[in-house]
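Heads up, one of the protein chains got dropped from this complex, but the rest are sitting where they should.
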Amino acid sequence: MVQVAILGATGYTALELIKILLRHPGAKITALTTRQEGSPPIHTIHQSLYGRLDLKCEDLTPAQVAQRAEVVFCCLPHVASMEAVPTLLAGGAKVIDLSADYRLNDPLVYEKWYGHKHSDPGRLATTVYGLPELFAERIPGQSLIANPGCYTSASILALAPLLSRGWIEPSGIVIDAKSGVSGAGRTPKLNTLFSECNEAMSAYSVGNKHRHLPEIEQVLSQATGHGVEAIFTPHLVPMDRGIIATIYARLTRSATDAELIAAVREFYAGKPFVRVVDHLPSTKDSAFTNFCDITVRQARGQAIIISCLDNLIKGAAGVAAQNFNLLCGFPETTGLL
Amino acid sequence: MVQVAILGATGYTALELIKILLRHPGAKITALTTRQEGSPPIHTIHQSLYGRLDLKCEDLTPAQVAQRAEVVFCCLPHVASMEAVPTLLAGGAKVIDLSADYRLNDPLVYEKWYGHKHSDPGRLATTVYGLPELFAERIPGQSLIANPGCYTSASILALAPLLSRGWIEPSGIVIDAKSGVSGAGRTPKLNTLFSECNEAMSAYSVGNKHRHLPEIEQVLSQATGHGVEAIFTPHLVPMDRGIIATIYARLTRSATDAELIAAVREFYAGKPFVRVVDHLPSTKDSAFTNFCDITVRQARGQAIIISCLDNLIKGAAGVAAQNFNLLCGFPETTGLL
Amino acid sequence: MVQVAILGATGYTALELIKILLRHPGAKITALTTRQEGSPPIHTIHQSLYGRLDLKCEDLTPAQVAQRAEVVFCCLPHVASMEAVPTLLAGGAKVIDLSADYRLNDPLVYEKWYGHKHSDPGRLATTVYGLPELFAERIPGQSLIANPGCYTSASILALAPLLSRGWIEPSGIVIDAKSGVSGAGRTPKLNTLFSECNEAMSAYSVGNKHRHLPEIEQVLSQATGHGVEAIFTPHLVPMDRGIIATIYARLTRSATDAELIAAVREFYAGKPFVRVVDHLPSTKDSAFTNFCDITVRQARGQAIIISCLDNLIKGAAGVAAQNFNLLCGFPETTGLL
Partner (left out) sequence: MVQVAILGATGYTALELIKILLRHPGAKITALTTRQEGSPPIHTIHQSLYGRLDLKCEDLTPAQVAQRAEVVFCCLPHVASMEAVPTLLAGGAKVIDLSADYRLNDPLVYEKWYGHKHSDPGRLATTVYGLPELFAERIPGQSLIANPGCYTSASILALAPLLSRGWIEPSGIVIDAKSGVSGAGRTPKLNTLFSECNEAMSAYSVGNKHRHLPEIEQVLSQATGHGVEAIFTPHLVPMDRGIIATIYARLTRSATDAELIAAVREFYAGKPFVRVVDHLPSTKDSAFTNFCDITVRQARGQAIIISCLDNLIKGAAGVAAQNFNLLCGFPETTGLL
C-alpha cells in the first residue's frame, strides 16, 4: 500500500480525490492538512465522508507530511504550492501538484499571468505535465508532476489530434468553454453564491484574460510542434460539475464529419479515458467519471470540436489519480472505472 | 382598448405574452385557442394565471378568431401558422406571427430548412421582419409581422452595429449560443425532461444544422449590406430562460474595447431595449425583461461580442408586444418596463 | 409622488423592492444607502438595474435619509434596524421595517431569540404587524410598520382561516417549510455557495430553533384568539425563490376537502393577493408575484394545508409595497399586478 497525503484537504478537488483513493486498492491516506485550527475530523469538513474515513485534518508542515507519505497530492492554491513543494521533495516524497505552479515552463510567463515571481524557477523547465494521454511515457520515475488544469485538459485533448495531423490551422482557433460552478472553488465569494449563479449564465475573463490560455498554448505547441494561437472564453454554467468546450478551427483540407472523427479516434486508440463518440456528448455523460468525450463536425471549412469532461475528476482529481497510477506502477485505470 | 387574441395559448411563449398583455393598458385579451377539447379555463393550463384571467381556451377557427380580435398573436408551430395566417388576414385582423413561417423571404430556403413547401409564398418577400431596433419604421401600417427567433435576435443585435460600420468581416463569424430549456417548448420529449437537462450542458444541431442560421444571415445581410456567413452552434443550458451568445468576428481595423463598445452604443442610441454595457452581462440581468444586454472585447484581431436576452421575452413575447405597440401606435415601451 | 428611500439597498429584497417601486406610479426613489464606500451607482451593485435607475448608493445617516424621503423602507439586518428607526421617525419619515426588530411585541422574547437587548423597547407593543390580509385596517395612519417574515407570512396565511373558525386544534401543529436560497441573503457564506446548495436539500434549525417560530405563534394567537403551539422545520431548496409550507393540524370536526377549501376561500374573500385554489400549487405559480396560493386536503383527522409564496415578493418586498400602498392611500394592488 502506498501511503498518500493530501495538502489542502478542504476543497472540492480534495474531496473527490479522497473518494477515489478510498476505492483505490493500492493507496492508503495517512495525512490530510488544513490551515484551520483544532485538527477537525475530515467528516466535519466534508459531511459526505462520515463513516468512510476516520482521519483528522491537521495543520502540518510540508516536512511533517513528507515523513508520513510516499506520495503527496498538493491541492493548495498557487503560490502556496510552490512554497511547499521543494520541502516535500527534499523530504523524499513524490509530489503531484494540482495547482498551476509547475505547469508553465517559463518563469516570466508564470509571473506575467499569476502576478508573483516564481520561487522555485529551476524546476519549471523539466517538470512533466501530467496529461497521460500525451505524456504517459514520461511520468514513471518522476518525483514531481504538474497536474493539468480543467479547461486545459478539455481543450488540449480536443485539439491535439487534428493539430498533430496538420488538419487544422494552429492560429485563429476559438475555444468557447463552459464550466460548472465547482471549478470556482469552495471559498465563499459573491459571484459563486447560489442566488447569483443559479438561473444565470455568463462569460468571464473575456478577451484572453484567463490563466489557462498560456497553458493550453504551451502544451499544444510542445505536443504538436505547431505554435498555437487561440482565443479562449470561459463561461460559468448553473450546474455543479462538467466542462464542455466548443472549439472552432479552420480546416487545412476538406474532410467529412466521419473522417474527422476517425482521425481523432485513431489518435486515442488504446487510451482508456478518451471516448471519441459519433453522437453529440452531454457533460452529464462524463460527470462523476474520468472520461473525456470528444466528437467533431465540420461546416464552412471549419472543424467544430466538442469536448466534455468532469472538471473535478478528469479535470483534476481523476487525472491526478491517473498520474499516481503511472508514477507507482499501477494499471492506469486502477480505482478510476 | 385593442382586442387581441392568441392562437396556440398553451405554450411558454403564450404564457409570457398573456402576462405582458394583462399589464398593458391598451390591450384586452378576447380569445385564446388550443386544439385541446373541452374549452378548458386558461388557468387549468397555466396555473400561474389563476385569478388573473378568466377566459377559456377554445378550439376556434382562424375565421372565428378574426371576428373576435383586431390583432392576433399567432403562437402556433411552423406550418400550422402559415395555414392560419391568410384566413386571419382575410378576416381583417392584423397578425404578429411568432412562428418561423414568414421570416425567410425565399420559399425555397424555407422549404430546404423546414422540410415543407410554403403554402403562402406570395407574402414572403414583403413581410416585415419584426426586429424593431432595425426595422421600427417599417412596422406601422403593416398587417403581418414576422416576429424574430430568439437566437436570431441575440445574434443580429450583437452583430449589426460592427457589421454596418464595416469594422468586422462578414465571413468566418462564429456564433456560440447557449439557451435555457424553455426555448425547446412545452411538448413532453425525452431530451427536455428535467432529469436529462439538469446538471447537463450539451451542444445540438452542430455543423450549421439549426434553422435560425439562415434567418440570421438573411436579416444581417439585408440590414448591413454585407453577405454574412457564419457558423452557428446552439447549446442547451440547465436554466429556465435566457440566451447568451458569444460571438467571434475578425476585426478589419484595430480598436480598443472602449472604442468597440462606444461604436455599438452609438448604434443603439435612443433604442430603449438594448443596453450596451461595459461590464460582462449575465443572462440573469435581463431575465424576465425585454432588454438585450450587449458588450464587446477584443483579442488577437477578433471582436468577442457578448449578447444576452430572455428567450421568452425579448426573444419572443416581449418583442411581439413591442411590435404590437408599434403597430397600434402605443409608445414602444408600453407594458414592457 | 411619494419620495421613498431604501436603507440597505445591496441585498436581494432591496433589489426586488426597487423593481416594484420603478413600476409604481406614485413612488419616486430618492435615496439608496449602503455602508460601502465611494457611493457606487446602484447598477454596479445590481447589474440588472443598468439603465433603469440612475442613482448612487450612498453612506447616509438615518437623519439624512429622513430629510430626503417621506417613506423609508428599512432593509437593514436586525439590530442595525432598531438603531436607525428612531432617528428616521424623529426626522418625520414613515418607516416600513423589513427586519425582525419590531415584529415581536415582548422585548424579552426578542432578546431570547435574537440575542440582543432591544434598544427601542417602548415601540414594540404598539407597532402594527404589516400583514395586510389580517391587519389592513390598522395600517393607515401608522408611522412604523413591522413587515412580516417570509416563512411567517406563508404559515400565518395558511393557518389563520381554520384556526379562526376553530376547525383545527391550536396545539400540535406541524409546519414543514421549504424555501429557495435567496431567503438566506446575499452575504457570501459557505452554506449558500452554489456548489453546496445545488442538487442538495436539507433541513436547518430543526427542533424549533428558527426565529420565525415565535413570530408565527404570536401573530396567530393575536389574530385568532387561540394560543398556538407549533413545530416549525425550515428547509433549503435548490431554487432561487419560493416558499412552500406544508402544514399539518388536527381537525376538531370532520370536513371534506371541498368544505375546508371553501372555509379558507370565504376567509379571504375580497383579498386580492391570496388565491385559494382547488389544485395543488407549485412555488412556480406565485414566483415573481405578490400572490400567496393556498389549498387544503384532509386525511386521518388532520388538515394538510399547502401554502406557496415568493419569499422575496409576497414574503418581503411585495408585502412591503402593499403596506406602502395602504399607508399612503394608494389602492392596495398598485404596482403589484
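As written, the chain order gives the labels A, B and C, with residue 1 at the start of each chain.
We take it that contacts are C-beta pairs under 8 Å (C-beta built on N, C-alpha and C of every residue); 3 or more make two chains touch, one makes a residue touch a chain.
These numbers were taken from a predicted model, which means no experiment stands behind them.
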item	value
Given B:Tyr12, B:Tyr248 or B:Tyr268, the one touching the chain that is not displayed	B:Tyr12
Sole residue of C:Gln47, C:Ser99, C:Thr233 or C:Thr334 that reaches the chain not shown, by the stated touch rule	C:Thr233
Residue among B:Val181, B:Ile243 or B:Ile261 touching the omitted chain	B:Val181
Touch with the omitted chain, as defined above, among C:Ile306, C:Val319 or C:Leu336	C:Ile306
Of C:Pro62, C:Pro214, C:Pro281 or C:Gly315, the one touching the omitted chain in the full complex	C:Pro281
For chain A, the residues touching the chain missing from this view	22-23, 44, 47-48, 50-52, 199, 275, 277, 279, 281-282, 284-286, 288-289, 291, 293, 337
Where the unshown chain meets chain C, residue by residue	174, 176, 178, 180, 196, 198-204, 206-208, 229, 231, 233, 235, 237-242, 244, 246, 248, 257, 280-284, 287, 297-300, 302, 304, 306, 308
Residues of chain B in contact with the chain not shown	12, 181-182, 184, 186, 188-190, 192-199, 238-240
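In the analysis below, only the chains that are shown with their structure count from here on.
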item	value
Pair of chains with maximal C-beta contact number	A-B
Chain B and chain C, separation of their C-alpha mean positions in angstrom	36
Chain A-chain B separation of Cα centroids, rounded to whole Å	39
Sites on chain C at which at least two other chains make contact	199
